[in-house]
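Report on the following structure.
What you see is the complex with one protein chain gone and the rest in place.
The letters A, B and C name the chains in turn, as written, and every chain counts its residues from 1.
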Amino acid sequence: MSRFSIFSLARNAMSWHQNWPSQWRSPEPKPEYDVVIIGAGGHGLATAYYLAKEHGITNVAVIEKGWLGGGNTGRNTTIVRSNYLWDESGLFYENAMKLWENLSQELNYNVMFSQRGVMNLAHNLGDVRESVRRVNANNLNGIDAEWLNAEQVKEFCPIINISKNSRYPVLGATLQRRGGTARHDAVAWGYARGADAMGVDVIQNCEVQGLVVEGGVIKGVRTSRGEIKAKKVAMACAGHTSVVAEMAGIRLPIESHPLQALVSEPMKPVIDCVVMSNAVHVYVSQSDKGELVMGAGIDPYVGYSQRGSLHVIENQLAAAMELFPLFSRTRLMRSWGGIVDTCPDASPIVGKTPVKNLYVNAGWGTGGFKATPGSGFCYAHTIAKDEPHPLNAPFSIDRFITGALVDEHGAAGVAH
Amino acid sequence: MLYIKCPWCGERDETEYHYGGEAHIARPENPDELTDAEWAEYVFMRTNTKGVHRERWVHSDGCRRWFNVARNTVTNEIVAVYKAGEKLDLPDATAPVKAAAKASAKSPAPSEAKKPARKTAADKKEGA
Amino acid sequence: MVDNFRRSIIANKAEAMVNGSVTGDNGVVLTEIPFLAQVNIRGNSDDKKFVAGVKSVTGLAVPTTPNSYVTKGDLTIFWLSPDEWQIIGPVDAQNDLVAKLRDALSGQHVAVIDVSGNRTTLELSGAQARNVMKKSCRLDMDPQSFVPGQVVQTRVAKAPVILQMLDDKPVFRMFVRPSFAEYLVDWLLDAMSEYRYSA
């Protein structure tokens, strides 16, 4: 793997960049692999990377029905944070956060991880209570988190409207300074390049059409490019997990929903941090190109169409305008939809399945991108050792039978 | 924005309804006789169909009736609307998808013609 | 007897509604009609006894065509759902109606509920009324589509309402929950504002 640096860049500039090697090969599938990972998104590629790096398992194929990084990895609002409420989630995402903090160097690929700070706004007393609860839980778990009052919010993000007469008055916010954003495509490309360099086959335009299961044990996958034998098979195909799992007769507590996002035309910087308001489904940051990047709420119905309904966007923008009045004269440049797997407790499933040597990584809801490195790290461990890493053990599928859910919906507003 | 035909009130915008999840999941007669796994199957496990999905909606802003919709979750085409308690027999639940796939197979575009099965995934482009 | 204890929840908006209304041929006028008698009935319209019972009191057969209403004298019956209707009557008619209906329907599986306080009534009329409704409601409001004789449950702006087309002047009546009334008035006045100039 040729090293990326300002020097290699300068050197190649001399030869008009004619000599850059391909960042990954385009191999034909081999008849058999130790591990076949279904889905070349961030999670699948990171899993392959850590399988090779941490566990020395390099006879691995990552098969992808489209192009690598083309699913939710390339369709999200790129927010990275680890300030989750429950210990199980907090510690899992914090492990991911630590990996994020060195990812560019680890991969020798600038994923532009930008720790500009993530604020979650509180608009009513219930929000405040839950925010403080979250901050305290984070602090005791060693996760950086602060509670800001309205004036401090204004200080951290000057364009925000904290007027008491606002329809959504800002009573305060949690702040994770280490949170921020990253360049989503670069994450997929960086992991693909790294995994490829260690011998992993990343096979694009190769769709899984069936799973080969004999006597309750997975034996391989049937694909649009022929059958591939595998000692172990790992699903990392967020958005289509139910479809693939069904090929092995497995039912999951998952529903797939459209999740929309949008960007504005690029403008000179107006907002230098990430602002989230779960109450009104507004998630805003500004990209390095100057575009406002905004996420909307999840459309309520099951949908594989990668398109949502406009009123969701209209309501989201109305709320955004109340929080950021100066946005009203910018323009929507592009909108799109992803497909998110959602679990009843808004936490993922990472672990073994009823079929031996078949593993599942799914149900991330809106948390998938920020989890990428940690998910790959733990999932690789789970596959290599055939047992979950302590960090993903709580996220087994069994919890829906025992009732040990990890409910990250957060509390409802005060009801009385 | 979906346009859903309430079996009573007629066609209304999606915003008048609430989505009620997968249809035809009957509550067990005697929950006590079920294993935890069987109970979890009822409470949590879902088919999450890619293709024609039987689902429930309630006309919250209208007649407050719960009813069933058979909707293609890939194209959002509504195949049928029927009342709670009614059964819907679709010869082949995935017929519309297949049809669409056939249609795209007629396409002279080689990438389509080669892999009609990929039709439903053919939109997987564009992005952030 | 006259009830002197009643207060409209949007009494404070009366003046704004007068000022915000646009008179004239191209205008649009918003007013409140408070305290109308409203009685909700649940029952089975396939049951002759039920239909007869309601008719004996109101002189009207409950409408079975969705989104329709029937009127006789000062009583109107809205279709609300396959087993739900709402009787609209003049101020103070509710007690008498409820008593007579419960009596006429006794022994049947029905519900007769006085809901006169559960909604107040806004009336929007004038040449621009349809346009104001188009700004506010996602239903087909064109003259060939929404006509006198129709009543629908829907949303106007973000408020759930029972929307009745009274006549073709046009006159719309919106039966709205009191808690949403001030919001709905504010919305409608805002939507009407441009016609103050064009009128």
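The working rule: contacts are C-beta pairs under 8 Å (C-beta built on N, C-alpha and C of every residue); 3 or more make two chains touch, one makes a residue touch a chain.
Basically, contacts and distances are computed from a predicted model.
K.L.:
One chain of this complex is not shown here; going by its UniProt record, which of these names is it: "Sarcosine oxidase subunit alpha", "Heme exporter protein B", "FAD-dependent oxidoreductase" or "ABC transporter permease"?
P.N.:
Matching the unshown chain against "Sarcosine oxidase subunit alpha", "Heme exporter protein B", "FAD-dependent oxidoreductase" or "ABC transporter permease" yields "Sarcosine oxidase subunit alpha".
K.L.:
Which shown chains does the chain we cannot see touch?
P.N.:
Even though it is not drawn, that chain still touches A, B, C.
K.L.:
Identify the residue among A:G210, A:P354 or A:G403 that touches the chain left out of the display.
P.N.:
Once the missing chain is taken into account, the touching residue is A:G403.
K.L.:
For subunit A, which residues touch the unseen chain?
P.N.:
4-6, 8-10, 13, 16-18, 20-26, 66-70, 74, 87, 90-91, 102, 104-105, 108-110, 112-116, 123-126, 128-137, 139-142, 147, 159, 166-168, 183, 185-186, 189-190, 204, 264-270, 272, 288-290, 305, 307, 309-310, 313-315, 317-322, 325-336, 344, 399, 401-405, 407, 409-416
K.L.:
Where does subunit B touch the missing chain, residue by residue?
P.N.:
Residue positions of subunit B that touch the missing chain: 1-3, 18, 20, 26-27, 30-32, 34, 36, 39, 42-43, 56, 58, 60, 64-66, 75-76, 78, 84-85, 100, 103-104, 106-112, 122-123, 125-127.
K.L.:
If you put the missing chain back, which residues of subunit C would it touch?
P.N.:
3, 5-9, 12, 34-35, 40, 42, 83-84, 109-111, 113-120, 131, 134-135, 137-142, 145, 157-159, 177-180, 182-184, 186-187, 190-191, 193-194, 196-198
The working rule: only the chains that are shown with their structure count from here on.
K.L.:
Using mean C-alpha positions as chain centres, tell me how far subunit A is from subunit B in Å, no decimals.
P.N.:
26
K.L.:
Using Cα averages as centroids, what's the distance between subunit B and subunit C in whole Å?
P.N.:
The answer is 35 Å.
K.L.:
Indicate the whole-number Å distance between the mean C-alpha point of subunit A and the mean C-alpha point of subunit C.
P.N.:
That gives a centre separation of 49 Å.
K.L.:
Quick check on subunit B: which residues sit in contact with 2+ other chains?
P.N.:
Residues 13, 15 of subunit B each touch two or more of the other chains.
K.L.:
Under the stated contact criterion, what part of subunit B meets subunit A in this complex?
P.N.:
1-2, 13-15, 18-19, 21-22, 36-37, 40-41, 43-50, 53, 55, 71, 73-76, 115, 117-118, 120-121, 123-128
K.L.:
What residues of subunit C sit close enough to touch subunit B in their complex?
P.N.:
By the definition above, subunit C touches subunit B via 66-67, 80-82, 84, 138-139, 152-155, 160.
K.L.:
Provide the residue numbers of subunit B that touch subunit C in the complex, in ascending order.
P.N.:
8-10, 12-13, 15-16, 61-65
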